[in-house]
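Take a look at the structure below.
Excluded from the complex is one protein chain; the other protein chains are retained at their positions.
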Amino acid sequence: MKRAQSKALTPMKTTVIKVINETWNVKTYYSTLPESAEIPKPGQFNMLYIHGVGEVPISVSDISNEDRVIAHTVRFAGSVTYAFSTVRDGDTLGFRGPYGFGWPLDLAVKKDLLLICGGIGLPPLRPVIREVARNRDLYGRLFILYGARTPKDLLYRHEYVDYLSIRDVELHLTVDNPDIDWRGNVGVVTNLIKRIEVDPSNAYAFICGPEIMMKYAIKELLEKGFRTNRIYLSLERRMKCGVGLCGHCQMGPYFVCEHGPVFPLWFISKYFWVDQI
Amino acid sequence: MSLTGLYIGHVNSLTLIFDQLKSLGYTVVGYRIIDKALRLDVLKTTEELARDVEDVQDPGKYSLIPGNFYRHGPDSPKKFLYPPKLLLFKVTPKWDVIINSEKYEGKLAFFGIKPCDLASIKVLDRVLTNVDELYTKVRERMAVVVENCTSSGNTCFCATMGTGPRARNSFDIAYTRLGSKLVIEAGSELGLRLINQLEVEPIDDNTYRDFEVTIRKAASRARANFEIDNLPELLELNIESKVYWEVIERCLGCSNCNMVCPTCFCFDVLDIPKIDGSAERVRVWDGCLNYTYAQVAGGHFRPDLWARYRHFVLHKFAYWIKQFGTFGCVGCGRCITWCPTGIDLRETVTKVLRGMAI
Amino acid sequence: MRSMSRAIKVDYLSRVEGEGNLYVEIENNQISKVELGIFEAPRFFEAFLRGRKYVEVPDITARICGICPVAYIMSSSRAIEKILGIEVDECTDILRRIIYLGEWIESHLLHVLMLHAPDFLGHESIIGIAKENPDIVKKGLKLKSWGNSVMKVIGGRSVHPISCRVGGFYRIIRKEELETLIKHSDVMGRYAEDLLKWVLTLKIPELKRDVEYVSLKGVNEYPILRGRVVSNRGLDIAEDVFEEYVETEQVRYSTSLRYRIRGRSYYVVGPLARYNNNYHLLRPEVREVIESYGYGPQLSNSFQSIIARAAETYHAVLEIKELIKKYSEPAKPYEEGGVMEGVGSAITEAPRGILYHRYELDGKGYVINSNIIPPTSQNLASIERDIIAFNDELVKMDLSDLQRLAEHVVRNYDPCISCATHFIKVINIKINT
Partner (left out) sequence: MSKLKVAVFKFSSCDGCQLQFLNLEEELIHLIDLIDFALFYEARTYVEPGPYDLSFVEGSISTPHEVELIKKVRDESKVIVTVGACATSGGIQALRNWANVKEFQNYVYPRPEWIEVLKNAEPPSKYVNVDYEVRGCPASKEQLLSFILQFMRGKIPILPISPLCIECKLSGNLCVLVVNGTPCLGPVTMAGCGALCPSYGRGCYGCYGPSVDSRTLVLNRRFKEMELKPKEIQLLFKQFAGWSRKFREVIEEYE
């Protein structure tokens, strides 16, 4: 495995230019990319640092090539992410990245795309949706299957109309616990896979969500006839460096940060199913 | 690689080598007795080097007795090349990032470390060169004078791992003490320069025979009950082995094995806010046996100790090969000696393999 | 007609260590009742010390008080050493004195600066002083912090140090470790001198009351670790017989016992007592400063205890410097001694006064019985009497002034209620309302 060079752990600076409240515990932060940073690709992530608080890996959830503005969508899950709730526009953040391999969009050209996401798994796939919308003719049909715990947890609700206006798109939403206004599907996102009519030999599936959800989704897909080189998933592990050094993110021999976070299933399947690997 | 082949001299000339290193501006690090153990420490003179002792190492036990050959203590070169705590940078209240630059200074020489210690540096080279700044910088101007082992300890298995008891390459000087005789070879320009100042002559038949027998005897003891051929594959094939469950009946999850391991490189980063509004980020060693190692917000990838212990074993003997093209274990036995309950890694691996009934 | 009777009740005494309250009742221009109530919960130390191994006793009794743990460690260690027949060597003794003096500095500074001085200057906390006189606060805090470093170097940490044990220390404390402290000792000496001078300029209230001051008597040095128990009224006894000379007393409103000299009355322990009984043993530099401000070998009232504390602080800084110079590393960190049954008692000078410990061990080294008499409980009755001595002033005051003065009197004694309450025969009471 190839090792990248120069893995300085010192951050560059970036300024938050816009903060959007997504849900009760999720916000999106728009910021300008530091000059020396490459423009991230869909599925890559960055290490964001809050002064004196800590650093966390966050996927890029929106990319604007022209003005080098990118977005990160953060769920307040623990110590550092909790402090994100107080970050406002104008604030400075530390930035390192982009890191890892993103989604294999080049392979997916002319193929149908099946995006399966759960919870905070949608943000890393949002740039894929944007990409398909932008270069609509490059890709086949687009299926977006998205599940959240409750309707209140659905991210980017205001954007669903845009998604639906994409040609040849299907958007399927589901929640675990509906409220009285909810008229959509109820249940886990994997249930939606059965309903999709797609030719596995002409499609790619990109999955991102909690590991347990991904496992069920993969089983569905395999049953549907997907080959393991057509299924890509974005893994998550504890990360302290993002550059294959701190060791925490290993899954088997792979550093999720460096060799992933997006992996083709065949590549990791030897380890992926092993309990507590 | 040896540039000179073997020569003989007198053990007293070790002092000359030491003094030359000092005069060349090296900070010399070697084993010295502090409290009741051999510790790797900066030495001013050869007087400070440990002498006339032997370390008795057994699973979970360590002591020093009078003797004339010793191996090591809880420290390894990692302590100097990849320090336990390292300030990465400071951020002022106004958001100026001040990188800790003092960390790159000086020339370092290891004196009298053992072949397994040297091997551990070679492993770290694969992991850290051009990746970790401090390591890369220090490594560029570092010297190693290695002492071959004429007697191996009870927890040693360098011969199995192919790292000892004789160092084969990557040293500046390698020497072996045979009574008052010194068998010595140079492995670098610097080594040649150092030997050049000594009175040496090519090794004679008798001494060579003596040398060869001594090393062979040491090697025969420094063995585990397994072979490394196919080891990665065999361990991975038996990844579900119940042996890991058995082992953790004795395991405290205390991470001492990780901490004393000369190649364990995992770290955690601490954020230290200061009262003046500035902040520091500090890198500290972490280990895969530590509970929080694979814990994430709202979840845990290895909540059970057997899984963390398994990761340790597989990382050392299987994953490492894929990651860095070498084993992560050099057979120094530190994790066996310094385990408070004396868990024997050699036994674990042997049992896992035996469980496969091959 | 308005009632002639009035009362103040301070529910939580502030700037004291621990929890206490004060009740003063005045009827017909006479203080009719003063009750210094201690409602700190009893912690049963003597009860659970039974069955503990002798080596554990210093660590356990240290937890009676976080402000003077070293005092507990030293009194208990010495009492037990007597049973085991251990005589520590000179080096160990020097180390003990250094860490103990470090505790004096730390504790005295806490009291002088943070708890007591605000009373003299009409502030409610040190913050007021910091605004008025940042310099003295800065120096004071530096001193306190140095006192803590002294404890930290020898003890590992200042609250509940971990290195001290029966027979000595867990490891040899290296000379060079101590020498790190010398670096600042000259500056600290100057700060301590400045602090003493500052204290000597405070306006100190008058109070006349005839009291018996009990302390250890130093022989060649100002007493700290040992000495005969003496008083200004002729008491002169060995520490072993101390219990025979004092009698205990209970009051319903306090969880703490009180003490009086058998056949006599209440007495006062602490810096004031030490000072009055050992003035000539204070370092000459200290006496010089004191005398240049017109004070002398006898301090006459409890308000002046702040002078004694400041003087002892200066003395301690000078003494530590000397002791570090004298220190050489001992051959072994501690004496083992032979485990045997027996009884041993010892008194040392805690920052707040004499601290008595007695232990009885069985043949295997387990505690069978113990008794601990901490300084604060010995002072409680005197505090009340001091307030009564102010009768004529107090009765004329309005309530808030009255309360302030009464509290000031309490704080003169630096009462440590945590200490006072840990101990045997505590009575729980319902507080008067």
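Letters are used for the chains, namely A, B and C, taken in the order the chains are written, and counting of residues starts over at 1 for each.
Note that a contact is a pair of C-beta atoms (placed from the backbone, for glycine too) under 8 Å apart; a residue touches a chain by one contact, two chains touch by 3 or more.
Keep in mind that this is a model prediction, so the values were computed, not measured.
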Shown chains that the omitted chain touches within the full complex: A, B, C
Of C:114, C:306 or C:389, the residue in touch with the unshown chain: C:114
Which residue of B:25, B:84 or B:202 touches the chain not shown here: B:84
From B:31, B:62 or B:211, residue that would touch the chain that is not displayed: B:62
Those residues of chain B which, in the complete complex, touch the missing chain: 34-37, 39, 60-63, 74-75, 79, 84-85, 249-256, 259-260, 271-276, 284-287, 290-292, 305, 337-341
Sites on chain C contacted by the missing partner chain, in the whole complex: 12-19, 39-48, 50, 52-53, 56, 59-60, 63-67, 69, 106, 110, 114-115, 118, 124-127, 130, 137-138, 141-142, 144-145, 148, 156-160, 162-163, 165, 169-171, 250, 333, 407, 416, 418, 424-429
Positions on chain A where the hidden chain makes contact: 50-54, 78-80, 82-83, 85-86
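Methods note: only the chains that are shown with their structure count from here on.
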Touch-based graph of the chains, sorted into line, ring, star, complete or other: other
Computed distance of Cα centres, chain C from chain B, in Å: 52
Rounded Å distance, chain A centre to chain B centre (Cα mean): 40
Residue numbers on chain A that touch chain B, as the complex places them: 1, 3-11, 13, 51-55, 77-79, 81, 92, 94, 210, 236-238, 240-241, 243-248, 250-253, 255, 270, 274-277
List of chain B residues in touch with chain A within their complex: 88-89, 91, 95, 97, 99, 130-133, 236, 239-240, 265-269, 271-274, 278-279, 281, 283, 286, 288, 293-299, 301-304, 307, 311, 314-315, 318-320, 322-323
